[in-house]
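Missing here: one protein chain of the complex. Every other protein chain is in place.
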């Protein structure tokens, strides 16, 4: 078995119109910029995929990565906790124009819903959001006299995740706080596609240090020196470069 | 801050009559034998603690560790998934005599209930046990046409856990499959007491390799060459040695 | 020559259906033998409930590391690509539908796919382990079982009489006499020992065997 694929285009080939796609990252850290840009390349060449539902903590920053995906008009709906950033102009404009739907989810609930999707837990109760507008319409139940809101799992057709070291079986480690949603999204998607900075043979990762076991990963592609969203934005980068 | 305590007696000092105690381990791997034996020593010297509710995957093996705790009559109730072992005589006799209560929980549900206790999730739904005797009396609900059983969190007053390397802030790594329930139980107890084979200073564990972050741990005690339950049982060990 | 398949032979047959790269959980006891009979060129990745993915075969006696065991508490070994994880992650793999195949033992299987394999009734100490979790989530849930009990009564039934492990969960049965799929609440016969007539097999089975297509001879090497 070898989950490594040769290039980014192959890695994102299966994503189709209308699919739900989880995209890792918190702000810029952990954002799979190269996978996202490969998806944009495909859209520019073929007109697909479009009408995507994207699950990410944020809504993109500047004009690269998730923001660029939104800027192309590929995203129909965004499920996120914090659609603000240093430069949220792309999302903000689309949102104000009514061109993109937003489901706002508290950050911890977002993480837990994704984990639940991966763990076969269709619903769980959380104290978070009780008594707030974000609990509107959700079932409430008391346990030991305290009220809790019932939340549903989140699953996706695809997850696009950035990891640090990956082996050909899909075992992964992450780099510092770029870990964030990655391990959860790997669990919750039918097909998880991971860009790794270092592709190694099985055995190249200490079995104790594996963060995402390979069972949660379907495709691995090596991107040796990945771009960092924060640095791209400081350089005022735009993707694609020439419109 | 220094969570390291000098000896095993200090480590288990706060456990009182009637408390709920989670004990790590799956079969013999990960069993905190020395912590359990320190608790037995205290009981033999003072008559306390007794009437404990113990949460463990199994019910002990032979006459050491959890089996010895049960043999002393310190355990009122056991919550576990599989109360059988190569030599389950201690539990089996107490159970048949009606001297110990048993709550049988499917293994994955047991793990998830403990995690839920640690994660502030009072209840969740699982497909496991639907339609079986172990779902009797539990609420059932359908999601997307499939039935699920609602399960409650499990929490404890104390957790006794064995880890491999621990630093003075309570950060932990485990050794191979001895990890099992350890990281979950650390999360779910008011006071988590961990025996580590190697106590190190903060910084002695790679931040990427930490399995249990120190926030989940209250006391750490070094037991440099811990006994392995399987080996004790092969040697027909009994604790305490001389009755 | 074989009036019925041995457990080893059932394990061999079950192994033939496991694809290269499949994620597989083998139940404690006879199903564990399935790992030994993977066809050449195929390499499944074995999962054990206690937190290992991709472990290797048993070590030599005396070389056991008792922190490196499977769910049956038997020593296993490391392989390149092994990963360790805790119990909640392990059962996320199970419940979350990430396993391709789970192979379990059975006391009784009903034509509805109901399985009873954890309790023989109110006597004795009940123990369930991971069985109730494993029957949910794996894409294929197969059982490996003698076709009849030791005293000759059918184990494949219209309804289970023993306490259930799961409802409507079994998709294929590797019995000592036949290979049977469960489809639409019926036992669908796929393969049977050539020495046995369909009528003879039906007489040993507690619910109707449906035969929608050709029945393949179940031929297994002497093992």
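As written, the chain order gives the labels A, B and C, with residue 1 at the start of each chain.
As a convention for this text, contacts are C-beta pairs under 8 Å (C-beta built on N, C-alpha and C of every residue); 3 or more make two chains touch, one makes a residue touch a chain.
Just so it is clear, the model here is predicted, and its values are computed rather than measured.
Here is the thing to keep in mind: the chain we left out touches A, B in the whole complex. Across A:9, A:134 or A:200, the residue that sits in touch with the chain not pictured is A:134.
Within the complete assembly, A:111 is the residue of A:23, A:111 or A:160 that touches the hidden chain. Touch with the hidden chain on the side of chain B covers residues 1, 115, 117-121, 167-169, 171, 187, 201-203, 205, 207-208, 210, 213-216. Where chain A meets the missing chain, the touching residues are 26-30, 57, 81-86, 88, 91-92, 95-96, 102, 104-112, 114-115, 126-134, 174-184, 211, 228-231.
Assume only the chains that are shown with their structure count from here on.
The set of chains touching chain B and also touching chain C is given as A.
Centroids built from CA atoms put chain B at 35 Å from chain A. Those residues of chain A in touch with two or more other chains are numbered 119-121, 207-208. For chain C, the set of residues touching two or more other chains reads 84-85, 88, 91, 94-95, 136-137.
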